[in-house]
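A single protein chain has been removed from this complex, and every other one stays in its place.
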Amino acid sequence: MEYGRYLRGWAQQALPRLVLAPSFATIVLFVYGFIVFTAYLSFTNSRILPKFNLIGFENYEKLFGLRHWSTAIENLVIFGGLYIAICTAIGLTLAILLDQKIRAEGVLRPLYLYPMALSFIVTGTAWKWFLDPGIGLEQTLQSWGWASFEFDWIKNRQMAIYTIVIAAVWQTSGFVMAIFLAGLRGIDNEIIKAAQIDGASNLRLYARIIIPQLRPAFLSAFVVLAHMAIKSYDLVVALTGGGPGRATEMPATFMYSYTFTRNQMGIGAGSAVIMLMMIAAVIVPYLYAELREPRHGR
Amino acid sequence: MASVSIREVHKSFDDTAVIHGVSIDIEDGEFLVLVGPSGCGKSTLLRMIAGLEDVNDGEIAIGDKVVNHMAPKARDVAMVFQNYALYPHMTVRQNMGFSLRLRKADKAMIRERVDSAAQILGLTDLLNRLPRQLSGGERQRVAMGRAIVRDPQVFLFDEPLSNLDAKLRVQMRTEIKALHQRLRTTSIYVTHDQVEAMTMAERIVVMNLGQVEQVGRPLDLYDRPANLFVAGFIGSPAMNLIEASGTAGSATPAAAADDGTALPLPADIRVGEGQPLVYGVRPEDLALATNGAGVEATVSVVEPTGSSTLVFCQMAGQEICAEFQERHDFDPGETIRLMPRLETLHLFDRESGQRLNA
Partner (left out) sequence: MAANPIETAVRTGRLTRALIYAALLVFAVYYLLPLFVMMVNSFKELDEIRGGNMLALPELVTLAPWIKAWNQAQIGVQPTGLAPYFLNSIKMVVPAVVISTLLGALNGYVLTKWRFRGDTLVFALMLFACFIPFQIVLIPMARVLGFLGIAGTTWGLVLVHVVYGLGFTTLFFRNYYAAFPTELVKAAQIDGASFLRIFYRILLPSSGPIIVVTVIWQFTNIWNDFLFGASFSDFDSQPMTVALNNLVSSSTGVKEYNVHFAGAILAAIPTLLVYIVAGRYFVRGLMAGAVKG
């Protein structure tokens, strides 16, 4: 009787963890197990199919010797840098402008944000043809009488990467605006009033009082944008297909084509590991800081 | 209804011990108050009785059953929480009937029990409201109603009045006491407010740092605090505690404060020479003395409360408080003489903090 009660008590206590267990086990297997598996493959000479004999760092040596990979990394640096900088600039500007008691805010804000609800494939399709010199913007402006107007970046090896920046900024800058707007709305109005009484001009108010208080918003925006930049795949595929040539290759497209079309699975796995390391460098410190709260009583 | 028995109970969170061997026996039908400063372990103890926290060591018994490993629902206790813990999406009636529904009680019976509890608490007109449509006092009553409906063995109250404003708190205090006198259900009531403890309890348990300091009836605690902690905790304004030592030589026992001021002692007490003491006297036990008797004091602040006058002054090198029933209008800086009532003097050992006089 006493023992039966004890057993029931144990089951009641263990039940919550039993409920969580399947999800957690799934994550451990499908995320961390798979990461280990892929990392292992990156040290093998797997081609079409996985092989399990280790060959050391050969794949990584090959990877960093490949011109495609250095193009992909260069593109990621250009794209990532511009994407983060422009999105942050536009997002912050829009947020500050919208925070001036704009009557139409309720209409404007959703307009700035709706691209976030679209698939990158849709975005890519729209911009692909709009930027196409044969039918899009170039032709339109020429037909309006600006005969010398040229805009052929999407067909230009040097410039194509910037068209991806344009489309990506279009899609996410509204979201960054929302992050900053939430940050602005979280600032104590009394502080702003106090600064005004102290005689601060609007410009100084923003530069010295308001923007410095948006640090958490800057951090969130950076983390989100950086990790999206590293992962960007769909947009490149839809907008340029990695072309012209391989001019807009990115790590994500590189990984896919080396693994599944060029049958260099070992190298593809290596590139995926490098991508994971880049993302982890951004995300892990962020998550650590966010979750490192003191445990208070239950 | 049942007695509750707590035997040598220990509890720690992670690696910090919060309750070190507490034993209390609560009689059937008694209203017991657990009082102490925040962090003294009183709420944890209550939650252990409820079954919301594990017992690391020792035993808790309700009636004659040890309940250490029983789930809360099997213990037949009801609890009133500090924030009332009313289910926000259920009406007052549903809130009060929830536990009976879970026990698959008969619908008509639930209705009847809820109605009668609502009647007792004056909630009849509010039965179909949602918690957010109620005032603080009404929510408080619903929380009590939810406990009454169960007709449990034991009521547990976890600082139920601390979210109410001062006036309502006094009113609810009386209501809870009246309710207990009517139902005579064993009740354990946790509070950090010693006034609440004094006014409501049949017996008080004073806790500090995870241990029981003293158990007793309210006035017994007030009149004869067993140690320095209880002396300082029970009573408002608090007892004056002056560090002193026994002096020898004279025929009658005497003591001197650390600055040399002589303090009178009752004749029937024994203190050794140089024995470190704490000399305790309640504010209302200080009387104005005439023609050179008593101890000299310098007035710093006078606070008239209407019913009495509080005089804060420097005496024996220390800030003390005297409470007079009559009105006085001293000037700051004025020198007065105060005579402690020797029959109600409290003497403690400075090292152990324990009471010395009987």
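Labels for the chains are A and B, by order of writing; each one numbers its residues from 1.
Everything that follows uses one rule, which is that contacts are C-beta pairs under 8 Å (C-beta built on N, C-alpha and C of every residue); 3 or more make two chains touch, one makes a residue touch a chain.
Predicted model only: the values in this text are computed from it and were never measured.
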Displayed partners of the chain not shown (whole complex): A, B
Residue among A:89, A:207 or A:284 that touches the chain left out of view: A:284
Footprint left on chain A by the chain that the document does not show: 12, 15-17, 19-20, 22-24, 26-28, 30-35, 37-38, 41, 50, 90, 93-94, 97-102, 104-105, 108, 110-130, 134-137, 139-140, 143-144, 170, 174-175, 178-179, 182, 184-186, 189, 192-193, 196, 202, 205, 216-217, 220-221, 223-224, 227, 230-231, 233-234, 237-238, 241, 251-252, 255-256, 259-260, 265, 268-269, 271-273, 275-276, 279, 283-284, 287-288, 290-291, 295, 298
Hidden partner chain, residues of chain B it touches: 47, 50-52, 71-73, 77-79, 81-83, 85-89, 98-99, 102-103, 146, 150
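As a working rule, only the chains that are shown with their structure count from here on.
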Centre distance in Å when chain A and chain B are each reduced to the mean of their C-alpha atoms: 58
